[in-house]
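Every protein chain of the complex appears in place save one, which is left out.
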Amino acid sequence: MPRHASRRAILGGALTVSIAAALAGSALAQGAGDPIRKIVIITDTQGAMPQAYQAGQLIAQEWRKLGLDVEARPMARQAQTDLVWFNRDKWDTTMWRMVGRPERSDPDEMTFNLFHSSTAPRGFNFVGYNSPDYDKVAEQQRQTLDPTARQALIKQAQEIVNRDAPYAFLLHPNTLQAFNQNVFDPASIVVQKGVGIRNFWTFIGAAPKGAQKAMIINSGTALQAIHPLYIAGAPDSWMNELIWDRLVRIGPDGLPRPWAAESFKFVDDKTVDIVIRGDMKFHDGKPVTIDDVIFSYEAPLKTDKSPMFKPFVTDIDRIEKTGDRSLRMHLKRANAAFATTALGRVFIVPRHVWEPHLKSLEGKPDTLEAIRDPANVGSGPFKQVRARLNEEIVIERHAEHWAAPKVDRVVLRVIPNAEAVVGMLRSGEINLLSEYGGDPDVLDKLAKDNAAIKLTQVTDVGIEFLAFNNRRPPFDDVAFRNALSAAIDRNVIVQAAWNGYAVRSVSHVSPAIEFWHARDVKAPPTGLDVAKSILDKAGYKVEGGKLRYPAGKKEALQPPG
Amino acid sequence: MTDASQTRLARPGASRLWSAARSILRDPFAVAALAIYLALTLMAIFADELRTHDPTQILFRANGRVAANQPPGEAFLLGTTNLGRDIYSQLIAGSRNALMVGVTAAISVAAIGTLVGLLAGYFGGRVDAFLMRLADVALAIPFLPFVIVLSGFLRANTWNVVIAVALLLWPNTARVIRAQVLTLKGRAYVEAARVTGASDMRILFVHVAPNILPLTFLYGSVAIGWAILTEAAVSFVGFGDPSRISWGFMLQDAFVSQALSRGSWNWFLPPGLAIIAVVIAGFLLARGAEEVLFPKLRS
Partner (left out) sequence: MSYVLRRLAHSLFVLWAVVTILFLMFRLMPGNPLAAYINEQLNEEDQRQIMAQFGLDRPLYQQYAIYLWNLLQGNLGMSFFRREPVWDVIVSALPNTLILTTTGLLVAYLFGVLAGAWLATKRGTLAEGVIVPAALATRAAPEFWIGMILLTLFAFTLGWFPSGGANSAGAAYASEWDRIFSIDFARHLFLPALTLALYLQGLPLLLMRSTMLEILHDEFITMARIKGLSPWRITLRHAARNALLPVVTAFALGLGATLGGNVVVETVFSWPGLGRLLVGAVAQSDYPLAQGAFFLISLVLISLNLLVDLIYGWLDPRVSHD
């Protein structure tokens, strides 16, 4: 048992330290504070997210070995968010995740929103991490337009987070998807970094091989709204971005590229010149004009009738029409991620449909979000045929689009039963598996037994992590957080919870976005021995099998009820 | 059987109970039902001795890898789940939950239903009108949606199922017992008690109540089944108590982990069969007494 031996060696070392401390005048009996209360790890339920549930159980098993009393407490999603998000000082630790989205290919959101102190009271920094050093770097990277300089700042941010351990980063899951290669030419299926094959480029590029010209995909949850000014669930957004075009789209490489804009150019830090394409038409046959584009940006900018899209345009000061196909945006402040977070988010909507609605709402509390355009007129490569939100959405190719898709239609089926999804993929009832929450091995076996099914796997932009509540002792102590993070055996979690379909995570920037991921930021050393020695150095002692605070520290808190 | 029980009901008190017990022992179906209950109780009591592993613990193989999807065998009697838990031990542990939920629900339904039925039937008038309105309201609330809403908004907890069963299923019991009390009220021995100056409470609980106890037991035993089935349905929809091993939890776990795609019938079948066994026991006891299933038809 070499592992045992090494633990003893470290313990020996630790013992020397404590003897030294005792010699320095503090007797061992006084050398410890109160025993640490029971620690609760909130996890997802087994039914909702078996992987995270399993990970929580595994972490609890490790932490108990440190002398902590640990409860892994599964909670329904709703109850979990209610506690973690709206009662920020009432929990200890929780399993949590940031899911991968195309716009998260720019590291700004993960860097700024997750850890900047300004978002701690109500925003995404729900752990309450507060570091002036970090704030400075997070702000700077946003202002730095030069990619190389920004890359260095993003790396610095990763290093600080790594040192301070506001989270215990666990892993980036691998997204598993599949398609039927008898139906689609495999060469035409595009794998987008960090997102997988269910992406814009596959939808417009997939080439049918035979008579089946419809792409049939699946979603586990019902949709909420097909609406260009309303942000709902993930499957809603897959459909929205096919029906409405954007000035810029995120390419398969994760970088923004001009789309409805023929070009966009930063004249200086705060001025962007944009030229739009001249060959665009809405689904009702009317041309897309520069006025439509300006309207689309000014609706959230100048009115409060499109609140969900307002955050995307907050950097814009004003928009100036400079020609029949060109405009200039004047920004309030420089923003390195502007192309991704603003130009890549706002949908171009037909002014002739939405302006009358906007006028009719003047002086009323309602917003455009509650208004429906039953035809859902956009200018994207697909147009809506029908939308039965509980059942299926059918969109068909917009033949007059300059990048018209190769498939005739895309059908999104709502299938809550993961077992049925596999059956449907096998039988051809769906031909592109766009979302899969089930057991990876089942899918793997299906692909092995069935030559038509091709499995794809990409590392996600998203992260799975264990969040420490930085506000609550003992998690307000960097050493304690580091020790608990070190005690987690991530390899076991990758294997035993994610069946090996994940990569270990060292920071908030996924290796999926290669340019920003700092390859040389190494994970701090892990292992129970490491954890014990960190604790010991910081003054935490085990007495009677229970881990205690450093000398003089009282336990003032109760475990969450 | 209804005719027979009508005549037997005429006999007061303890002898009635005794004869009911004897008639149950003569019915092979009822004996089977009692045997199932006995097995369940023993399983729950000796769960810690019967199980081979901790049902929630993640098990590892000798090579250090998680013992996931192991087939049934010597090491794992019914195999393991895809996350490395012992299925047999979960099945055993689930019996505790089934017994607890079933018995509590049965007692609540039987107690509330009997009390309401006794009071309404005996006192009549306003008391009766009020209690029966209450019963109508309870019957107008859709059962499963009510449980789901309760479990969805309160913290997911097995007790919500029991609460919902108790709150909504008592009226069936109450109606039947009320009808029974109405017929008993006119019987000679009740009249006799009244003439000798016995108080209402005494008449109600000493003279009337023992005669309707068999019905109470019957309804209680059916409620055991409802509670267990409801718990399974609520688990399946995703509002089950996530920290408690129940048969419903096991089935839902097997379902979301795609036990069927993997052909793990050793995981999917046992909890289902266990549920069937316990629920059917209640039905067997109530066999023939169809008003137990549908009291309204007989009013």
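Which chain is which? They are A and B, in the order written, and residues in each are numbered from 1.
Here, a contact is a pair of C-beta atoms (placed from the backbone, for glycine too) under 8 Å apart; a residue touches a chain by one contact, two chains touch by 3 or more.
The shown structure was predicted, so the numbers you read here are calculated from the model rather than taken from an experiment.
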Contacting the left-out chain in the complete assembly, out of A:224, A:263, A:322 or A:360: A:224
Option from A:122, A:265, A:330 or A:448 whose C-beta touches the chain left out: A:122
Across A:186, A:311, A:437 or A:525, the one contacting the chain not displayed is A:311
Of the residues A:265, A:372 or A:448, I need the one that contacts the missing chain. A:372
Could you tell which one of A:79, A:301 or A:506 touches the chain left off the display? A:79
Contacts of chain A with the absent chain, listed as residue ranges: 77-79, 81-82, 85-86, 109, 113, 122-124, 214, 216, 221-222, 224-225, 227, 230-232, 307-308, 310-311, 365-366, 369-370, 372, 385-386, 388-392, 394, 409, 411, 413-417, 419-420, 422-424, 426-427, 429-430
Suppose we count only contacts with the excluded chain; which residues of chain B make the list? 1-3, 29, 133, 136-137, 139-146, 148-150, 152-154, 225, 229, 232-233, 236-239, 248, 251, 255, 260-261, 268, 272, 275-276, 279-280, 283-284, 287-288, 290, 293-294, 296-299
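Simple rule for what comes next: only the chains that are shown with their structure count from here on.
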Report the inter-chain centroid distance for chain A and chain B in whole angstrom, where each centroid is the mean of the CA atoms. 45
Residues of chain B that touch chain A when the two form their complex: 56, 58, 65-66, 68-69, 82-84, 152, 155-156, 235, 238-240, 242-243, 249, 252-253, 255-258, 260-262
Sites on chain A touched by chain B in the complex: 45-48, 50, 53-54, 57-58, 61, 73-76, 78-79, 418-419, 422-423, 437-439, 441-442, 445-446, 492, 495-497
